[in-house]
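Pasting a structure below so you can have a look.
Heads up, one of the protein chains got dropped from this complex, but the rest are sitting where they should.
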Amino acid sequence: MSEHRISMTINGLRHVSNAEARVSLSDFLRGNAGCTGVHIGCEHGVCGACTVIVDGLAVRGCLMLAVQAEGAEVTTVEGLAAGDGTLHPVQQALYDEFALQCGFCTPGVVMTLAALTAPGSKANEQQLLAAMSGHICRCTGYQGIRRAAKKLAAAPAGEQP
Amino acid sequence: MKPAPFDYLAPVTVEEACAALAEAGGGATLLAGGQTLLPLLNLRMSQPFIVIDLNRVAALKGISRGQACTRIGAMTRQCEAIASAELARALPVLVKAVKHVGHHQTRNRGTVGGSIALGEPAAELPATAVALDAIIEIVSVRGKRETAAGEFYLGPYMTTLEPDELVTAIRFPDWPQGHITLFREVAQRPGDFALVGLVGALVVEDGKVARAGLAWFGMGPTPIRARSAERMLLGQPLEAIEANAVAERAVADTAPFDDHHASAEYRRTVGARIFARTLREAFPAKEAA
Partner (left out) sequence: MNAPGVGTGRYIGQRVRRKEDPRLLTGRGQFVDDIVVPGMLHAAFTRSPIARGRIVSIDTAIARDVPGVHAVYTQADLAHFKVDMINFYLVSPAVETTPLANGRVAYVGEPVALVIADSRHIAEDAASLVEVQYADETPVVSIAQARSGAPVHPATTSNISAQMGEEEPDEELEALLRDAPHLITHQVVHQRISQSPMETRGVLAVRDGAEELTLYITCQSPHLVARWVSLALGLRQTAIRVIAKDVGGGFGLKNHPWKEEVSVILAVLAFGRPLKWIEDRYENLIGANQSREAEMVLRTAFDAEGRVLASHGDYSCNNGAYPQLEECNIAVHMFLWAAYKMPRYGFLTRGWYTNTVGLAAYRGPWAMESLIRETALDVAARRIGIDPIEIRRRNLVRLQDQPTLSCMSIPIEDITPAECLEQLVQYFDVAAFRKEQAAARKAGRYLGLGIATYIEPTGAAGSIVTMTGELAQVRIEPTGRVTATMSTHSQGHGTATTMAQIIADRLGVPYEDVTVFEGDSSRGGFSPGAAGSRQGVVAGGAAIKASELLADKVRLLAGHLLETSPDLVRIENGMAHVAGKPELSRSLRSIAEIAYGEPDRLPPGLEPGLEAQYRYQPPPMTLASAANACVVEVDAETGMVKILRWISAEDCGTAINPAVVEGQIAGGLAQAIGMVLLEEMTFDAAGNPTAATYKDYLLPAISDIPDFEFVHCSTPSKSVGGMRGVGEGGAIIGAPTLVNAIADALAPFGEIPLRLPLTPTRLLSLIEGRDLAAKVEHPQPEEASAATAAADTPATVPAPVDQPVPAARAPEPAAPSGPQIDGDWKMVLSTPVGPQAMVGHFETDGTALSGYLKSEQGSMGFTGIVEGNRLKFDLKVDKPMKITLKYDITIEGARLTGKVKMGIFGTAKLVGERG
């Protein structure tokens, strides 16, 4: 068993701590970095609740070892809203569209949409909806998520829908 | 669902990776994209002593032109394959197949080589490699070797890859511009493994099929090349091809199974239908008499 000193940038701040090789990125973000907004729903890559942005791409936090994120730029749901509490456009769209109920799957949904609407990687409506098929929501029947995704696809990159 | 303990190595060269693999003597598992391995580790179905992470081996990444072929480094991520203008030009059916692998989020990590080396029988990429006569480049401390994708797969998750070997790249021979691409998969949800799928390409010269490469996925313990169907197609004028008859022949080559999601007979029945449908949509094949 190997223990590693792992450093990465989490939500813009440098984080350094130790973890065993077997610790997943999602467990590391929750346990070591205190990012409890990273939710663990299935730990086998299907539900999408643990989705975070690593070096600009939305990935499953449970399907990456923390040690693999050495040197990476990681963004979690805690890192999106402005310091004054202003919601990120993705968060605002989901808020406006009643896209969540229990909110457990929500951080993952937020991160995929945030990655795909970031300036420079703006996806179209069909791509956004296709990417949403990588998230399981047991509460909403996806109605608000679909509305929010369409709204975000229609808005210019990085702008409020 | 936490993995059993293991050691972790992240070599930066192919040589280091091979040496680590050889030294582990079968106790190591290679970590490529991890989108299949990590679930198995989390479920403790896989309990290696050492995980050798290939993600820092730069030489395994990238798409390049070779001699009459396109070479895809094994660690090329699926999202990179989708974004590649080179692949879109040379191997449009491969790009289509990659788009069906898992979900957006898993394709951001998952690799082309990882999927091809794993050998899930219902996966898209192994069948694409078999259909398109891809060559798999393999290396170990014992040296380099190559194998045709068609000879690589032995059974579910079983390949000719030895415990000390790793796949470095997959070479896809060129198909001429304007070739016909064939791809269809029947799955219950996007991102699921196919219940039935087929992938392939045809070259038409002078109105006749001059070259054919077709393979099934989800239709047996390995990807299955539809050889007899190919033989029926070769040399045939397009308008003389009876799609249903070819499809029946193609299904005869398969050995599907019952599982949680569909029965073998479902797979056979639907396989024939979608094969015929795909042919008919690709060119004006003859309707059944």
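Side notes on the structure shown:
First chain written, first letter: the chains are A and B, and each begins at residue 1.
To be clear about the criterion, a residue touches a chain if its C-beta (ideal position, glycine included) is under 8 Å from a C-beta of that chain, and two chains touch if they have at least 3 such contacts.
All figures in this text were calculated on a predicted structure; none of them were measured in a lab.
Only one residue in the set B:V95, B:V130, B:A169 or B:L182 touches the chain that does not appear here, and it is B:V130. Listed for chain B, the residues touching the missing chain in the whole complex are 1-5, 26, 29, 37, 39-40, 43-48, 117-119, 121, 130, 148-159, 161, 163, 186, 188-193, 195, 215, 220-225, 227-228, 252-266, 268-270, 273-274, 277. Considering the complete assembly, chain A touches the hidden chain via residues 20, 22-23, 30, 35-44, 46-47, 49, 76-78, 80-81, 85, 87, 91, 94-96, 98, 100-107, 110, 129, 132-133, 135-146.
FYI, only the chains that are shown with their structure count from here on.
For the pair chain A and chain B, the distance between C-alpha centroids works out to 29 Å.
Residue ranges of chain B in contact with chain A, taken from their complex: 1-8, 10, 31, 34-35, 38-39, 41-43, 51, 53, 55, 79, 102-106, 108-109, 189-191. Interface of chain A with chain B (complex): residues 1-2, 4, 20-22, 24, 27, 43-45, 48, 51, 57-60, 62-65, 67-68, 112, 116, 127, 130-131, 133-134.
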